[in-house]
Structures are given as structure tokens and as C-alpha cells.
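So, subunit A:
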Amino acid sequence: MIGLSHATVRFGARTVVDRLSFSVPIGRSLAILGPNGRGKTTALRAMLGFQRLHAGSRTAPSIVGYVPQVSVNNQRLRAIDIAVMGRAAHLGLFRQPGDEDYAVARTALNRTGAAGYAEQPFDRLSGGERQLVLLARALATGSEVLVLDEPAAALDLHNQERLLVLLESLRQERHKAIVFTTHDPNHALAAADDALLMMPDGSALFGPVAETVAPAHLERLYGVPMRTVELSGPAGALHRAVLPAFAGARAG
Partner candidate 1 sequence: MTIGFPKAATRVRKVLPFMGLALVFALAAHPAGAQEVVFTDQANREVRLPKPADRVVSIVIPMASNLIALDGGTKKLVGMNPTAKSAVTQGILGKIFPEAKDIPSDVTSPSFVPNVEALAAVNPELVVQWGDIGEEKVAPLTNAGLTTMLILYGTEELTQGYMTMAGKAIGQNERLKALIDWRDAVRKDLAAKTAFIPEDKKPRALYLQRALTDLAASGTKGNYTEWSIELAGGRNAAAELVGTVTINKEQVAAWNPDVIFLNAFEAELDPSWVYKDPILSLTNAAKNHKVYKLPLGGYRWDPPSQESPLSWMWMANLLHPDVFHYDLRAEMKKAYKTLYHYDLADADIDGVLWTASQGDAANYAQFKAN
Partner candidate 2 sequence: MSEGLAARNGIPGGTPTWTRTTLVFAALLALLAVSLLVSLCAGRFGVPVTRALALIWQGLTDPSAPMQAMDERIVLLVRVPRVVLAALAGGGLAVCGAALQGVFRNPLVSPDILGISQGAALGGALAIMLGIWGFPLIAMVFVAGMVALVLVGFLARVSGRTETVTVILSGLVVSSVFAAVVSLLQFVADPETSLPAIVYWLMGSFSSATWERVLIASPGLILGAALLWSLRFRLNVLALDEAEAKSLGVRTERERWLIFALVAVIVGSQVAVSGIIGWIGIVIPHAARLLVGHDHRVMLPASILLGAAFTTIIDTLARTATAAEIPLGVITALVGAPIFAVLLRRHYRERSDR
């Protein structure tokens, strides 16, 4: 379980997160939605304990499988060596990862589909490939909680699909509490049970995707008229999608 309870974060006089409450139990996925600059990342950092709370409290296990937006790293390490760092908490200060730890890391790379470039230098991989390696590292921690900061923001459509399929399959397993931030409501529709909408007035709307990711709420969230459309997915089943009805857009 991970979440915030009446959490408030201020930067100077500005209140970025105002009495925010939500919780994600094991087996559910939450998408934190909102345009850029609305405090999504701050809420996420607060939840992880990287951001001091002015009020309220947080709930999180001591180790969280965290996937940063980009990994700032000037070391040139192999992807497998990045993934094995997920074992750090289990090893403590002075121990080195052994064969079992590498086995866990390899399993995680297999799970995310990154095993093919396990031996490649991490910094030579594409953005999408790196994202999958970092997700494998998060899985390798063994934590029941996964937190992803804008996991799809820097990815092209193909890689977005790969990532969302992966997140969805992790959701389906119901073994983990998953939280990710995104500015695209369709990502929530693709891989989340619940959504948290960071509204412009500082309030937040928290509830199941089916109720919260609806045109009326989204219009308030983004300040853009939104429409829901039904489309058939690759397997033929119907999918719901939301689109902005931009004023300048026209058909034909």
C-alpha cells in the first residue's frame, strides 16, 4: 500500500499540493493525471518521501520500485548492472551482488522484454530501452509497490504502446500497487484502475478510471473541451479513448 493523507507541500508561499489524499492498495494501479506544472511529480516525490511535507502524512513501504523519468547517470554500466542495483536494499552496505541477485535482475529484464540488451552499455540504449531497463530494476527490488514518473513522456508511439502493454499486464497480475504520472488520459484508460486528477484550483479528484476519466472532469482538468470515442483495438474489442476537441481542428 502507498498513498498520501491530507498532504500539503509548499514552495515558499506557493502551495503546490494542498491536503491531498489517496491510497493505492496492492493489486491496484493509479494514474496521476494533470497538465505539466500541476504538481504531479511533487505529489509523487512527496509519496516517496523525497519531498518534505508541510502537513499530512504518507504511507509507503521502505523500498519502492521507482522508475525515474530519466536516469541521470554518468557511469557507463551494462544494462544488467543497472538492473541488479534493484538488489541494493537486500545487500546492505558492504555486500556485493552475487549469482542469485544477477538471476533476479535477469528475470526482471526478461519480464520487461529488455533481456536482449542486458550486456549493452546502458547509456548507449534508446530512451524506450532505458525505460524498460529501469522498470526491470524497479521489479528487481522485489517491492510490492511500483512508482513511475512520467514513464511514457519521452517515448514514441510504438514504445508508448510497449510500455502500456507491460504496465497493463503487471496490473492484471494484481501483485503490486502501481502508481504512475502522465498528462495523457488515454494512458490512464490503458493501464490504471484509479485516477487522480490534479485540478487547476488545487483540489484533486480521486476515483475509479471509469468515473474520473470522463469528459466533464477532463475539461476542467485541461481547460480544453474533451470528447470520448469508442474504437476497436487490435484484438477487435472495443476501447474507450478521450480526445481534445481543439477549437481549430476540423474534419476533412
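Going forward, contacts are C-beta pairs under 8 Å (C-beta built on N, C-alpha and C of every residue); 3 or more make two chains touch, one makes a residue touch a chain; residues count from 1.
If you want to know what made the cut, all candidates are chains of the complex that A comes from, given by their letters.
Keep in mind that this is a model prediction, so the values were computed, not measured.
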item	value
Touching candidate for subunit A, same complex, options 1 or 2	2
Candidate 2-facing residues of subunit A, complex	45, 48-50, 62-66, 68, 71-78, 80-81, 85-86, 88-91, 93-99, 102, 119, 123-124, 137, 141, 147
